[in-house]
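Handing you this structure, nothing more for now.
Note that one protein chain is taken out, while the other chains of the complex remain in position.
Labels run A, B and C following the written order; every chain starts at residue 1.
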Amino acid sequence: MEFGLSEEQILLQDSVNRFLSDQVPLDRVRKFAEEKDAGDDIWQGLVELGIPGLIIPEASGGVGLGKLDAAVVSECLGYHVTPAPFIGTVIMAPVALIESGKREDLLRAIAAGESKVGVAFGESIGARADAGIEFDGSKLTGKALFVLDYLADFVLVATNDKKLLLVSSDADGLDKRELTTVERTRRTGELVFNNTPAELISEDLEVYLKVLDAGRVMLAADTLGAAQNMIDQSVAYAKVREQFNRPIGSFQAVKHMCAEMVANLEPCRALVWYAGYALDEVPEEARLTACHTKAHLSEVGKAVSKTATEVHGGMGFTDLLGLHYWFKRIGFNRQILGAPELIREEAARVQNLVT
Amino acid sequence: MEFGLSEEQILLQDSVNRFLSDQVPLDRVRKFAEEKDAGDDIWQGLVELGIPGLIIPEASGGVGLGKLDAAVVSECLGYHVTPAPFIGTVIMAPVALIESGKREDLLRAIAAGESKVGVAFGESIGARADAGIEFDGSKLTGKALFVLDYLADFVLVATNDKKLLLVSSDADGLDKRELTTVERTRRTGELVFNNTPAELISEDLEVYLKVLDAGRVMLAADTLGAAQNMIDQSVAYAKVREQFNRPIGSFQAVKHMCAEMVANLEPCRALVWYAGYALDEVPEEARLTACHTKAHLSEVGKAVSKTATEVHGGMGFTDLLGLHYWFKRIGFNRQILGAPELIREEAARVQNLVT
Amino acid sequence: MDLSYGSEYETFRTEVQTFLEKHKDTPTQGALRSENVLNWQRTLIENGYAARTIPKEYGGYGAEPNILESRIIAEEFANAQMSQGQGGQGISMLVPTLLEMGTEEQKKQFIGPTIRGEMIWCQGYSEPSAGSDLASLRTSAVLDGDEWVINGQKIWTSTAHMADWIFCLVRTEPEAPKHQGISFLLFRMDSPGIDVRPLVDMTLNANFNEVFFTDVRVPKDQIVGQRGQGWLVANSILGFERGSLASPDAMLMRLNALIDLMQKETINGQSLMTYPSYRDRLMQIQARVMAMQFNDMRILSSRINKNQDTKLASMIVKLQGTELRHELEALALDVMGELGMAIGDNPYLRDKGLWQYHYMYFLGLIIGGGTNQIQKNIIGERGLGLPREPKVEINK
Partner (left out) sequence: MDLSYGSEYETFRTEVQTFLEKHKDTPTQGALRSENVLNWQRTLIENGYAARTIPKEYGGYGAEPNILESRIIAEEFANAQMSQGQGGQGISMLVPTLLEMGTEEQKKQFIGPTIRGEMIWCQGYSEPSAGSDLASLRTSAVLDGDEWVINGQKIWTSTAHMADWIFCLVRTEPEAPKHQGISFLLFRMDSPGIDVRPLVDMTLNANFNEVFFTDVRVPKDQIVGQRGQGWLVANSILGFERGSLASPDAMLMRLNALIDLMQKETINGQSLMTYPSYRDRLMQIQARVMAMQFNDMRILSSRINKNQDTKLASMIVKLQGTELRHELEALALDVMGELGMAIGDNPYLRDKGLWQYHYMYFLGLIIGGGTNQIQKNIIGERGLGLPREPKVEINK
């Protein structure tokens, strides 16, 4: 019995964290956020660490690790607000391809760091602004909003009726435009499909759900990391910032704000670990755990991001410390792949508590 | 323009408070709670103050005041956790009789302090445990749970379809038994109707709603008073109780708990006043305000009752200070005549936000 | 309780309406100090709709203070969607201070141009190391002959980049206890040695500035109150700022806009209002907005009827109002899902992106103007009489 990270997982965590601390500090993130570059070197570094092939079987050129390992990496990326096409390329697309047994070639290309894949799932979860996507057996019609990494080589698209398709970036009848969001460490855009050729990956609802569950757990892990960083920054700030001749952390109000953040977040760590583990090892609990993990981390992340900003006082509100990069990443994670209220209804349905 | 209590209302408040402080201190309440008496002297004192006829027109022997005046009195009763058949006898029954123009004689008897009226409304709002009441044109069948002042001379009954009826305490086919609840400052019971003769007071939904709105605002006012008392006790305790060589109120944690209670409750005072005023003077806003006032005071009351208990530490948990009488009264007010979630749905319906 | 204004006020309301009708085509918008703006401000003052209670001798309209009249003016201007003229910290904070604490010369010199919108001010209070503990400010002013020589830094200085003058707290007696060593100076923003740098905040706007002073020279008499009395002078107006951070009227407007949004926006074609959990949160917020609205009316009313005690009701406005407003905007983001994340040139932007902007801005206001933690101290100590924390003097 061992509930915790293995030595290998701790090594993985350390090596990713070391790379990100050294090579992708906040100044580097800012450059990406201000659209001064596309973050290619960041991705290249992650490729060198073997991240793209993390959950791809060794037989397909990957590392063959599990979803808990991937959650550990996702947490690191959130901790460092790292701009990287992780959720689509490293998680959701590989899960789709592995589960469906399709496009071994693409799986290999992903593992080799040669291909990236974006994700257009919003419309299958709950289409906004009259967006929506239909597939007629060979072509896609409609539009997808807030597509993650919409400029990637491929996009994994889920239709309104939850079919999974792969669309090539240079497909005919595909229009793209950037959709600017408050979260500048990720690029999101709109895709308009006009009879766009697409390859059917799966019509199996179970496959769709596995892909979605995995994506949600990774977003929750990302929020876990981002929130942990905000707590770490808050505690460090509260120790050195002085007002009324005392470090502000010696005031009960500030101390208790820090304690409440920790008390809320700490159990989330075990929840995320279990959710990652369950994706591979406890299939009968995977869906419910994924739902609760995504929804709960969204709530805790929201509370932590507010409180941490408050602990920093006016400095927290400025761009000077860049605290808002974490704030916004947590806010964005909350909304994509299903906002908490919607996911909680799913959690009730999974348990047959509602029809 | 005057948003506040008039001089007359302040005088009324002072006289009721003075009577309750002097004649109905906590020890007196305890006697009632421990079922050592029926509280007749308390009621007699309120009769002498003219409370029963508060909103009954002078022409019917009452004082002819408004619902805001009644809310002021209800707040006093909550402040002192006073055992008294107020909601039914002084508010809901008179509103029903005045609005329907029925039973002038009973109205006079109420005003004179000679008759008391209980309230069985739970089933018309949302019947629990398969209770429910039907009226066949002359007789009542079914059962009503958690009837307030179920031993009163009459009970104002609302059927499942929201007809209002008056049942005499000694009617044929009427069985009564006490339903003990955590709130010992009120007597509640079950009434079983077996073809029980009853007098139809109103079939008009508007009348039913006016009676309900008035009852809800008074419960909210009661919670306002009870919560205010808990805050007053907390602040007083925090000034004298010492730990670590300091009054606990000098610790930021305790100070902020007190401040948060005040910050939550203080706007409720204006809300209750307006809701009371609107019942008489702004009919188009009365329902929505009544709904929001009942629901919101329930939420704030719950938070205040928890925090105030915590401020008192272990003492708050004991029976020694009797703080729990307020805690339980607030808890009971929350549930009767509609729990917050249910009332908020009503508030949405009143505004046509949901069908 | 009587929520009517009475017939004499209805006459006044008609006058305001007539004025607004007459001027409905008058241009009122424009840059600071532009002709439209200055003309409109002059018209407003002449008719008593701006600077209403400022004495005539200082350029105002000279009416007696009357809260209901002010309220009616605000209501009617809002209904007509007409500008109520110039605002800003000069008019809202400095002018009342000068009326209270200024010399006759200062009143004559500054009040007129300020209320006419010709003279724009900024406020120099906070410093990087003096936030909640404002009285620990370090910007120094040393007397050198007939001039103060100022060195130091201010932060959170809104409009500094557009201001003609600054009213500024500086330390003039470094040896005195911290509250007694501060003075309140007025000086021109084009004085040599002033460097204004925009301060970008989390909304990615430069809503504020940092202002650096290097040997800025200021004539000795440009001080309000006595040397070392600056803390008193500043506190005579700090109250003005706090209440205004959480206006219940603005909150009600936002609530109604949110109801609108929830009715219009959809998920899979179904209105957001049909989602019970969102609706429940909306109703909770609506009740709280109502409570704050009535609380505000109660406070307003107590300024007319001095018998009503609204001390606590007033003290909690900043704390409750900013938190509630933040939550209201947060609900809007939640119901919008991904759409709520849009900013800038995003074609799916809703309501110009104001929901996202306000969500962050009101987090700023939870912190600004005395953090909500400091507010709770004030409510506990000054409102409820709870004992202060024992003072600790740490020598370093």
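Note that in this section a residue touches a chain if its C-beta (ideal position, glycine included) is under 8 Å from a C-beta of that chain, and two chains touch if they have at least 3 such contacts.
Here the structure is a predicted model, which means the values were calculated and not measured.
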* Quick one: which of A:P25, A:G101, A:P267 or A:P283 touches the chain that's been left out? -> A:P267
* Touching the absent chain in the whole complex: find that residue among A:V235, A:A286, A:L323 or A:L337. => A:V235
* May I ask which residue of A:V24, A:I55, A:L68 or A:V81 touches the chain that does not appear here? => A:L68
* Asked: In the complete complex, which positions of chain B touch the hidden chain?
  -> 122, 126-130, 145-146, 160, 177, 179-183, 190, 242-246, 248, 251, 253-254, 302, 306, 309-310, 313-314, 316-320, 323-324, 327-328, 331-332, 334-336, 339-342, 344-345
* Footprint left on chain C by the chain that the document does not show -> 276-277, 280, 390, 392, 394
* May I ask you to list the residues on chain A that touch the chain which is not drawn? => 1-7, 68, 235, 238-239, 246-247, 249-252, 254-256, 258-260, 262-264, 266-271, 273-274, 277, 281-282, 289, 292-293, 295-296, 299, 341, 344-345, 347-348, 353-354
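Heads up, the rule we're going with is that only the chains that are shown with their structure count from here on.
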* **Reference chain B; chain at largest CA-centroid distance** => A
* Asked: Which chain wins if you rank chains by how close their C-alpha centre is to the centre of all protein C-alpha atoms?
  -> C
* Asked: Taking each chain's centre as its mean C-alpha position, how far apart are chain A and chain B in Å?
  -> 50
* Asked: Once you find the CA centre of chain A and the CA centre of chain C, what distance in Å lies between them?
  -> 39
* Structure fact -> Among all residues of chain A, those touching at least two other chains are 251, 253
* Asked: Among the residues of chain C, which ones contact at least 2 other chains?
  -> 373, 376-377
